[in-house]
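To keep things clear, I will list the structure first and then write my remarks on it.
As you look at this complex, bear in mind that one protein chain is not there, while each of the others sits in place.
Here is subunit A:
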Amino acid sequence: MSTSSGTPESWISSFCSLLGHEYFAEVSEEFIEDDFNLTGLQNQVAMYKEALEMILDVEPEDDEDDEEEEEEDEEDVSGDARDGMGGRERRHHSRVASDLSVIESSAEMLYGLIHQRFICSRAGIQQMSEKYELGHFGVCPRTNCNQTRTLPVGLSDIPGEDTVKLFCPSCLDVYVPPNSRFQTVDGAFFGRTFGALFLLTFPDYDLSRSGAETAANLGRSADEHGMVNGMYARNIAPGLGRGKIYEPKIYGFRVSEVARSGPRMQWLREKPDDVSLLDEARNFAEEHGADSDDDDESMMNSGRPTARRRPAVNPALRQRQGQNGSPMRVDANGAESEL
């Protein structure tokens, strides 16, 4: 049992304080108690009910004495206590030690899957942002990212496929956590969505974190609060682009691209000097005349001006498009007011 310390601590907080579980947020009990948030998890986790009870530190359901429940809750936070005192429950549910370890691992799986959903909810992502600010998730190992703080992500939403990875918002790449203790943490417990959603939710973070360099970048990339493709221009991969790409040199001479050992991967760290080049929709509109509103929209739909239209969708888009050329702007403002 993870709660063998014997301190009156909830299962959740003891789980989160385990070695290697530093990336986890503490899922609020309200979130777990809302059955709606658990939709579909019954089929994914063995001994679902028992596991859920363990996570919530609830006694297995007892028909007779409801009044005692609170008191038992306190006793039951420790596994030792359960072993010592919980003879009654044992009788009711005929639980044996091997059962307990199965339930324990089920509970961890269930908690992980709930966690994947929780950190994408408003309360959860807020909690993760606090952890982010405290630097709980480590920094990017890439030299040119200048210790940008990373975010834990999974490469799959299905448990058991891959371990947790770290997503660097500065180079938009994923890295293996430096400490091997994280290699036992399932990536699905964080999920594929969290990393990107975090950046969309908190667009105001200064990702580059080093003021001087940001100032140097501002000169060539729009104005300070310029938005491109729904993000602040300064926050689009600040660790990439000219001056942030490694150039192989031998005795001071650059290695030619034509050489067999020449650079082939620089595109991965490339970024246009002027990020507004990436605003494909606006560029297309400018190229094809300002009045071609329709073309603009079909560009958004499929990248080809000849694509079919989506009447049900376009009015909303057009409206946002009209405001500032960025369909994400509305969302960004919403998040700002949250902050």
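By our rule, a contact is a pair of C-beta atoms (placed from the backbone, for glycine too) under 8 Å apart; a residue touches a chain by one contact, two chains touch by 3 or more; residues count from 1.
We take it that contacts and distances are computed from a predicted model.
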From "Casein kinase II, regulatory subunit", "Peroxisome assembly protein 22", "Dynactin subunit 5" or "Translation initiation factor eIF2B subunit beta", the hidden chain's UniProt protein name: "Casein kinase II, regulatory subunit"
Given A:I32, A:L113, A:V185 or A:L207, the correct residue touching the omitted chain is A:L113
Of A:E33, A:E130, A:E270 or A:E287, the residue touching the omitted chain is A:E270
Across the whole complex, list the residues on subunit A that are touched by the chain not included here. 36-37, 39-40, 44, 113, 116-117, 120-121, 141-144, 155, 157-158, 165, 167, 172-176, 178, 191-193, 195-197, 199-200, 228-231, 236-237, 240, 246, 248-252, 255, 257-261, 263-272, 277-280, 300-304, 307, 313, 316, 327-328, 330-331, 334
